[in-house]
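Right, I'll just put the structure down here and ask away after.
With one protein chain held back, the other chains of the complex are shown just where they sit.
Naming follows writing order (A, B and C), and every chain is counted from residue 1.
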Amino acid sequence: MAREKGFRVIAEFSIHPIGEGTSVSRYVREALSELKKAKGLRLQVTPMATVIEGEKLSDILPAVEAAHESLFRMGARRVDFVLRVDDRRDKKRRMEDKVREVV
Amino acid sequence: MAREKGFRVIAEFSIHPIGEGTSVSRYVREALSELKKAKGLRLQVTPMATVIEGEKLSDILPAVEAAHESLFRMGARRVDFVLRVDDRRDKKRRMEDKVREVV
Amino acid sequence: MAREKGFRVIAEFSIHPIGEGTSVSRYVREALSELKKAKGLRLQVTPMATVIEGEKLSDILPAVEAAHESLFRMGARRVDFVLRVDDRRDKKRRMEDKVREVV
Partner (left out) sequence: MAREKGFRVIAEFSIHPIGEGTSVSRYVREALSELKKAKGLRLQVTPMATVIEGEKLSDILPAVEAAHESLFRMGARRVDFVLRVDDRRDKKRRMEDKVREVV
């Protein structure tokens, strides 16, 4: 199924270094600032991840890669992340719609 | 490290049936209503999951299991879920604190 | 859909402490030894997780909880885990079947 104009990919990204102390918020802030540099992405920070909405997966992946690399530039030696992607092409929706439909 | 009083486990839960159509919101609503029945959990619905805050992991797991089982009661034949847990015992924090520290 | 006898839940569990150094294998070994204590579970260690097969979700969750708690007993101050569950009740299969069907 080809993507028509106006459809959005919704993803969730969670990242942290392993071995740089129990507090990792300064690393998460840096990752977030990288995501913000990417054009055309909408972001929502939650207690466990950052939700990312973009037009195409190929807009989201470079931002994720930049965020990942930014932790190493800060000195991290080991970085783990989880990216979950939900791509639906039979119905237009934005991130707010997904919440509205279930609450 | 033993858990002292007042510490909270923060988790994230995402569930859907596979093979019951592309729209799964009625299943997610049912799962959510099961989570709400559990005593002592705080919930936040995001576009990709439900964040769960509880006093102990053993308060969260039965709620997750009830939510999982509820989809089968609705007729689902296959159910997948992801549960991510973040349990920190060196610092008290609630779900809002995790967001506040990074934005 | 009720679970008939002989069906199996297949799950995947990945755990690590945050802030106890970049090498976490001794913690993973401990978690694994807790999983092994649980009756009736089959385990397969992969480079990124441990696959768990059990008769019911309620057999798997206590083992996951015991594994989680074991890291704190070793001194970890913060522990993160991911549990993914695939529960299918329209077809009997074991963990090997899932691999056989796709390779």
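Here is the rule we go by: contacts are C-beta pairs under 8 Å (C-beta built on N, C-alpha and C of every residue); 3 or more make two chains touch, one makes a residue touch a chain.
Values in this document were obtained by computation on a predicted structure and should not be read as measured data.
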| item | value |
| --- | --- |
| For chain C, residues in touch with the removed chain | 10-12, 14, 22-23, 25, 28-29, 32, 44-49, 51, 53, 82, 84, 86, 88, 90-91, 95-96, 98-99, 101-103 |
| Residues belonging to chain B that touch the chain removed from view | 16, 18-24, 77-78, 80, 82 |
| Residue ranges of chain A at the interface with the undisplayed chain | 1-3, 57-58, 61, 64-65, 68-69, 72, 75-90 |
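The working rule: only the chains that are shown with their structure count from here on.
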| item | value |
| --- | --- |
| Same or different residue numbers at the chain A/chain C copy interface, by half rule | same |
| Mean-CA-position distance for chain B and chain A (Å) | 20 |
| Approximate Å spacing (C-alpha centroids) for the pair chain B, chain C | 18 |
| Whole-Å separation of chain centres (CA-atom averages), chain A against chain C | 26 |
| Residue list for chain C, restricted to those that touch at least two other chains | 77-78, 80, 82 |
